[in-house]
Structure formats: C-alpha cells, structure tokens
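One chain of protein is taken out of this complex; the other chains stay put.
And then chain A:
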Amino acid sequence: PLSKPAQTQIYQIRFESVELFVNEGFKLSKYKYRNRSAATAAEIRIGIPASVLSENPDFYLDFFFRLLSRMIHFVLLISRQGKVRLTKWYSPYSQKERTKVIRELGGVILNRGPKLCNFVDWRGFKVVYKRYASLYFCMCIDQDDNELEVLEIIHHFVEILDRYFGSVCELDLIFNFHKAYYILDELLLAGELQESSKKTVARLIAAQDSLVETAKEQASSISNIIAQATK
C-alpha cells in the first residue's frame, strides 16, 4: 500500500511515535510492533480508506487509542450455557461491537476443552479466561501484556466475591449482579488494577452497604414521622 505515496495521507495524531496511515481503498488493519522499548517507539499503523475516516473519524480514533493503551479492554462473565452474567467495557465498543464480541468469544471459549492453557488469541488481542464451576471469567488484554498477571486478577476478583457472598455461586451473581458491579468497580478502574488488598476492597464495599442501609433507615424513619404526624 505504501508503494503509491500519492494516495497515502498520513495523519499525525498527538502521540509523536504514532502515525495513522490512510490510504484510499485499503482495508482496515493493524500491526503492532512487539518491542516495548521507547527507543524504537510503539509504532502502530492503521490503514483506513480516507472516505471512511472522513465519515466517522471518532470511531477510528477510538479504535486507534484502543490499540495504543495497554490495558484490560473488557471483562466478561459468561455461563457454560453462553449466558452473560456481567460485562464491563473499558475501551469504547459500540452496541453492535459488544454483541458481536460476546457472541464470538462465547463460541471460542466455551468450546475449549479442559486442561488447555488459559489464553486465546483473538483478533489481534489476547483473552485470558478461567472457568470457575459453571462460570467463565474472561478479560481481554493486548498481545504483549502479562497474561499470568491478569489471570491472577481474575482469581483475586473471585476471592473477593467469595469473601463477600460467602462461597459464591452463579446464582449469587445472577440475583445480585448489581453487587458484582460494585465490587468490580472497587477492583478495576480504567482497565487497570486499582486495589490489590482484599481486605481494603471488603472494607470499602461494607462501607457502601452501610451507607445505603442508613439511607434506607432514615427514609423509613422519616416516613414514620410523617405517618405519625398525619395521623
């Protein structure tokens, strides 16, 4: 594609080391430079038809940043039956993409046999997953991220859930899915690990719970007072 420079526009985005190559009639694709050192710079090129880019620049810029940042792109909990139990997207995915990702990954991961490794290559990314009883916990990361680290984030999450629910099972997560979201928000933020102490997370969640309880009591006592007063 670079053999026809006349048609190639180069969009330089803020990051100095990164260029966006836009070429008429060239398919969207990417490659990532494996070397992490700044000396060689993380160079990422994306070929996008110029016409498409001008129509929808935001989408491609998002896509582009997704490539650039090394992080957890999303968390997905699916049951053995392919039911979604929790999703959390740290990179921008449109509604359509989200559905597609879930469907595709469900197909890939649920079909993997036991005793295989916990990593799958998927569309240039890597998905780290682990099965706990009937649930698959999946996290999507970049090619050269540390897989084992993420695998243990998953386990860390499960241990925190376990501590909170007391031997957690899928039903807990179905009926208290909102709780699972609260807990995840204390554990991960912006696709990064936020807190590695189980005790701290437990303390923060307990504090939230008591805040909600207090508010409830207040509300009921107020309504009591009103009820008393209007008797």
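We take it that a contact is a pair of C-beta atoms (placed from the backbone, for glycine too) under 8 Å apart; a residue touches a chain by one contact, two chains touch by 3 or more; residues count from 1.
The criterion applied here is as follows: contacts and distances are computed from a predicted model.
Asker: Determine which name in "Isochorismatase-like domain-containing protein", "SRPRA protein", "AP-2 complex subunit alpha" or "TBPL2 protein" the UniProt entry assigns to the undisplayed chain of the complex.
Answerer: When "Isochorismatase-like domain-containing protein", "SRPRA protein", "AP-2 complex subunit alpha" or "TBPL2 protein" are compared with UniProt, the left-out chain turns out to be "AP-2 complex subunit alpha".
Asker: Just checking the interface: what residues of chain A touch the absent partner chain?
Answerer: Chain A touches the missing chain through residues 1-4, 14-17, 21, 25-27, 29-39, 42, 45, 47, 58, 62, 65, 68-70, 79-90, 92-95, 99, 102-104, 106-107, 110-113, 115-121, 124, 133-134, 143, 146-149, 151-153, 155-156, 164-166, 170-171, 174-178, 181-182, 185, 189-190, 192-200, 204, 206-213, 215-216.
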